[in-house]
Every structure is written in C-alpha cells, then in structure tokens.
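Let me begin by presenting the structure, written as structure tokens, before commenting on it.
As you look at this complex, bear in mind that one protein chain is not there, while each of the others sits in place.
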Amino acid sequence: MAPVRGFFYPRTPTGRAALVPPPPWHYSGDLLTVEYRTDPAKVAALLPAPLLPAEQDPGAVALIWADWQSCSADGRQLLDPVLAQYKECFAVVRCRFEGRTYSRCVYIWVDKDFAIARGIHQGYPKKLGSIHQTRPHPHGPAPRLAPGARFGATLAAADRRLAEAVLTLEEQSDTGGFVNGHPMAHHRWLPGIAKDAPDTVAELISSGAAAFEGGPIWRGSAELRLFPSPVEELAELTVEEPIGAYYQQIGVVWDGGTVLTPRA
Amino acid sequence: MAPVRGFFYPRTPTGRAALVPPPPWHYSGDLLTVEYRTDPAKVAALLPAPLLPAEQDPGAVALIWADWQSCSADGRQLLDPVLAQYKECFAVVRCRFEGRTYSRCVYIWVDKDFAIARGIHQGYPKKLGSIHQTRPHPHGPAPRLAPGARFGATLAAADRRLAEAVLTLEEQSDTGGFVNGHPMAHHRWLPGIAKDAPDTVAELISSGAAAFEGGPIWRGSAELRLFPSPVEELAELTVEEPIGAYYQQIGVVWDGGTVLTPRA
Amino acid sequence: MAPVRGFFYPRTPTGRAALVPPPPWHYSGDLLTVEYRTDPAKVAALLPAPLLPAEQDPGAVALIWADWQSCSADGRQLLDPVLAQYKECFAVVRCRFEGRTYSRCVYIWVDKDFAIARGIHQGYPKKLGSIHQTRPHPHGPAPRLAPGARFGATLAAADRRLAEAVLTLEEQSDTGGFVNGHPMAHHRWLPGIAKDAPDTVAELISSGAAAFEGGPIWRGSAELRLFPSPVEELAELTVEEPIGAYYQQIGVVWDGGTVLTPRA
Partner (left out) sequence: MAPVRGFFYPRTPTGRAALVPPPPWHYSGDLLTVEYRTDPAKVAALLPAPLLPAEQDPGAVALIWADWQSCSADGRQLLDPVLAQYKECFAVVRCRFEGRTYSRCVYIWVDKDFAIARGIHQGYPKKLGSIHQTRPHPHGPAPRLAPGARFGATLAAADRRLAEAVLTLEEQSDTGGFVNGHPMAHHRWLPGIAKDAPDTVAELISSGAAAFEGGPIWRGSAELRLFPSPVEELAELTVEEPIGAYYQQIGVVWDGGTVLTPRA
C-alpha cells in the first residue's frame, strides 16, 4: 500500500495537507510577560511525579502573552498570513527533575489550529482562546517601546474573560524574567483508546529554542487580574505578590526536543 | 508529588479544566451525507499499510456534514452550549484490515477545540474549519423534513471555501448510505519529539458507536462541488459519479475503541 | 451617470453585492424568553423623549435569545447557510407614545453582519456578540420540547460574558410573555457628519411582524445572571423579580414599518 506523508495529520501521499510541517519551526513575535508569586502549594499541585517543585521561589508564575508569525523553513506561510499568524497566552511555572530546573507550561490558549497541533507535539496543554495584546507602533496613538508606554493584554475562552493585564514600561533591562527561562519539561499524554485503559503515551520530554535572537528587553510594572470560570483553573494561581513584568520582541526557532523518560 | 487528573490536557488536581471529560460522550445531531465515486486509486493512496482497499466499490467516498450538541454523561455542557455545540464536515472512505471492512475518515474539519481534542484521541485528522448546514425547522422559510425540501451545506478552512452541497430530499429510505457504516479504522499518530525520530505512536485502532438511535432516514439527490486549496487535498477526491445523498437526525454515544495493532 | 442599486450598501449596478436584500425578510427560529422586573427608573432612563414609561408594570424587561435562519423572498440564502443563519440576544422594555403601548429593544447583540445592517434599518441598537442557546433535538442528550427539559443560553461581547440563563420547561401555555408583544417603537439615529453637528436622522419609527406562525408556547422557570462590563450597561437592568420564561419555535416575516415622528 501507499506510504503516506505529513508531520501531523492528515497524512497523504504528498503531505501537502498536513496541519503542521516538520520542524524546524521559525517564529517572529512580541512577548509580554507578567511574573508573580502564588501559594507554592498551588504550583506543586500541578506537578505530577516525577517532577518536584523548584528549590528557589517555588511559587513563581509567569503569565505570558505572545503575538506570533510562524512558518516552516521555507517561510511560505508568511505570504498567506492566515496560516502564519496566531496569538497565545500561557502560564509557566518551574519544576525540578533529576536535579535540574525546568520551566513548565501548565495552561495555554491559542487562536489557531496549527498552534494546537504543535502544542500536542510539544506537550503544551493547548485550548482555543481569544487573545489580544496592544502592539507597539511608530505612529499614532499606539505605544512606542519607550518609558511610560502602556500595553494591555487580555485572554478569554469559551466566552468568558480569564485574564487581563496592563503593563507600563519603565526602562531597558538585562533580564526578561526567570520563570520561563529554562528548558521546558512537559508531559506528552495520549489516553489509551480502550475505555479506562492506561495512557498510551505518558512521556516526559524536554525542549527549548534551537536558536534565539531578541531586541531590547523592557522592564516595567503590571496590573494583573485573573477571573474564574467553571471550566478553567488559571484563577486558582492567585496573585499573591508581583515579581516583575517585561516586553521583548524576539525571533526563535524550535527544532525538536528530547525524551527525559518515556513513561513518567 | 501530586496526582493530576483529566482525560485530556490540561491535567490538574481536580481535572476540572480538562479540555474533554472522560468517555462516554453523548451526541445529538443532524447528518447530511453525500456519497459518490472517485478514482479508486485516489482512495487507495490515502490508505497506509496495513490497510487495503475495500473489495467492493473501492472508490466510494462519503462527504458528511454534522451539526452536533455533545456532552459528558452528566450532560452539563448542554446548559453552557458554547461547550456543547459544534459542526463538522468529514470525508470517509472504506478499507480492509485482516479480512474485515472498515470505514476511515481521511479529512475532517470542526469548529471547536474540544472536538479537535476528541479527534486526536479517536484518530480523526481534525483541523479547524467553518462549517454550515441548513437546519430543518417547523415554521417559516427553513425546510421541513419532507419531499422536495432543500438543504445547503458548506465547508471553508483558512479563509477558502473547500466544499459546498445542496441536498434535495425525495423520500424516506431504509438506508443512510454504506460508506460510513462500518467500524472506523484510524491511525493514532504522534511524531517522536526528537528531530527526525520515528513516531512515538503509530497505532491502528477501531471504534464505533456504543449506542445509536435515529429518526427516519431521508434519501435525495445532491449537487456537490469541491474547491482546491494550496493546503488541502480534499478536492483530489474528484466527484466522478454520484451514489446517493441522505439526511438523518440521530443520537449516538461513543465510549472507547480497541487497538487493532499497536504499531501499524 | 449610472443608477446604482441595492437595499443596503454597497450599491452597485446589479445590486448583487448588497449586504441585505430588500424586504420582505423571512425568518425561522427558536425564541427563548426570560421576563423579569427591574427598577422602573432604570427602564425610564432608557426612554428618550417623546417616549413615556408603560402605565402597567413599567419595570418589566424581557431578555430574549433567538436562533435564526433568515432569507429574502426567494429563499436563496438558505442554501448557502452562512448567509442565512445567525443568533441574537436582546433586551426589550415597554414604553408609551401618543397613548399607545410599544415594545422597544434597548440592547441587542448578533453574530453576523447582515443582521447588523438590518438592525440599523429597523432601529435595533446592534453590536456583535457571541450567542449560544441549547437546541431541542429528537434524539440523544439534547432536550426535547417537553416538561422538565432544560435549555441554556449565554451572551458574550468583546470577550466578556454578559448574561447566562437556564430555562426549565414546565407546561404549554397560551402566552409567551407580554414585554415583547407590542409593535416596536425604535429611534433611527444617524449622527451628522460634521463635528458636533445634530443628528442627520432622529426618527421615531414603528414596525412589527407582517406575518407570524408559531408552534406551541412552553412556559417554565429560569435562572438568569447578568454580568458587568466596562463597555456595556445591560447589567444595570438588575433582576429584581422573575416574571416568567418561555420557549417557542416560530416563523415570521418583516416587511417594513412606519414613521411615528420624523424628528423625535
């Protein structure tokens, strides 16, 4: 029978219809990061074995908005930008595995299907959401990247607002925060197809950027509000203490990861 | 460390945020089915080993539109219907495995994230699309389920129309078509996380309805048009000869499947 | 020069591109109505001169969800249903003008552009929203139209949930409520194009159904919750006392209205 091709479904003789092309995946985007401390027990409760809480500042959380244009190595999606542009908002905590510190995305919402598919591959727990963030612009009322500029960011899913932030830039900074700065440690889970069967996949993997470039990092202060929903738990990560807030324009390449343990 | 719960990601201490609840999944919906013959070689080209073409009528295709309300066993999503309602359009062919005939979904588009997640579990190659189908209604200009009634159905993805059909009902029928009438044989594929690694999962599974109820089946005639897209291959399944067209209102339960072969 | 045609913009030589065709407009749909009393002063505050509050029960409000298929006289939009289907949620109060009682829509959200355009014509203050309501279905978990059946209904706009209701059917009824039962008295306002100029149009008009057919009316009880938003005032119409709740499937024709006073 025929071989079929395609990195992600559907797989066909040509692979042309595949929802995502094979890595490397290239990204241009703006990151708006708000870091804060919540009750460390709430972070720990989201870390399944064999993960352990981070040793330092185990209640630290980063809620990050990103406005992306992404593409395969040949860049073709950029010229049909409905296939390249998406936005996301995600919550990151830290954890430890075999003595090393990792970042871990515990919640994430995106607004395109190809982003969901990449998330399933990478172990990001993606849902669809409606994500907005103010874009810097050189003219008119939108903010420049300069002291005092203010950026809004919002997240909704299933017709409910889940989070909103306003970031005021203060000055350039050497750091963009520490919570999302490690390799990611993610579970890739696929439930067994038979009723009540164990997971077919329960793999702990790690991945990070294969290449990175970035402009100046701006540091500032943020107001952040989280709202409850009957079908979400983001608001359980209550804001107990602000840490910092950051804005940066970046380019990044993702090109695969490694298995930490095939059955976590 | 904490156990985490949830049938599909995200997994949390409560499982409340999971994108889909554990099966059984219950559905109410309307199915509009258009069956036709394409070149059998085009169907065969979509069947990876160990699948073989169907022995009878190997070029038969069903393009099916469905307008669903779905929920978990307790039905709670029905009362917040943004969590229950979705539409889909999918192309089904038949195949053979170990001497038995199966149906197989080769392309499918849905309009909600929970439907994408269920598809990943069940081996449906889901993308997001914009799907519309005329609904029967007892009053005003919308059609009744009666001879001569006409129903339109359309599919778009990534801002391009991919398919449109108009079905005219003729009479009640004992059958609703044969292409989608077998248990499904689907591959569950998850690429390996390492660059160029083999698939972590390449499992051939089977599943079907755990329970089914339906109203009268209406048979009719349909006009069907498929449109090309640079990122889709549905239009390759060219309409060479009409077979039949059907409309039915149904209730169905899905409650898991079985592994046909763990490494296909 | 050329004549141009089209009921609503754009106007072209053929009129084919017009966003809405000329009336009559035909509708099939399901109405879910929740009636309650708010502070009469809050209703009165939404009634500009020359309108007066209703003499009886001046604080009565109906919040109505509707799931529509609509078309022009030839019904062509029904076969390309993205052009026919839309949902809406609207708040109705009553008022008096020249001794007669009218209904008046004070807020309304719809999910299609053609519905916005018709609203501008008819004096409905339409915005875009995300509207969902449970649909009755003869099979599976969705409710039948029968005692005890429960229907959910939700409204969101600008990524915030504004209202949600759950209606439990009790019995068939002779009436479907009284708040939306009168001809509508609406202002058609178009601001002057010059800065700070008076309105170019400030016309008080009346319209209602040119034809109506309906199935059984179901009466029941409802829970209704309204949520605040910085850019909405629906929640100001606080629920002080429930009146009733209703469900009905209807067909309706709209075919123009009359000017009550050209400069209100």
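Going by the order they are written in, the chains are A, B and C; count residues from 1 in each one.
Following the convention adopted for this analysis, contacts are C-beta pairs under 8 Å (C-beta built on N, C-alpha and C of every residue); 3 or more make two chains touch, one makes a residue touch a chain.
The structure presented is a predicted model; accordingly, all values stated were derived computationally and were not measured.
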Practice task
Give the labels of the shown chains that the missing chain contacts, considering the complete complex.
Solution key: A, B, C
Exercise for the section: Check the options C:L46, C:A73 or C:A209 and report the residue that touches the missing chain. Expected result: C:L46
Practice task
Extract the touching residues of chain B with respect to the undisplayed chain.
Solution key: 130, 132, 154, 156, 159-161
Handout entry: Hidden partner interface residues of chain C, rising order
Key = 1-4, 7-14, 16-17, 19, 23, 44-52, 80, 82-83, 106-107, 112-113, 116, 120-123, 125-128, 158-159, 187-191, 193-197, 200-201, 203, 205, 207, 230-234, 255-259
Completion exercise
Touching the unshown chain, chain A contributes residues 26-29, 69-71, 75, 78-82, 84-85, 130, 132-135, 137-143, 150-154, 164, 166, 213-215, 249-252
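The rule is simple: only the chains that are shown with their structure count from here on.
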Handout entry: Centroid spacing, where centroids are CA-atom means, of chain B and chain C in whole angstrom
Key = 35
Practice task
Could you please state the distance in Å, as a whole number, between where the Cα atoms of chain A are centred and where those of chain B are centred?
Solution key: 30
Fill in the blank from the handout: Whole-angstrom distance, CA centroid of chain A to CA centroid of chain C, is 40
Fill in the blank from the handout: Two or more other chains are touched by the chain A residues 159
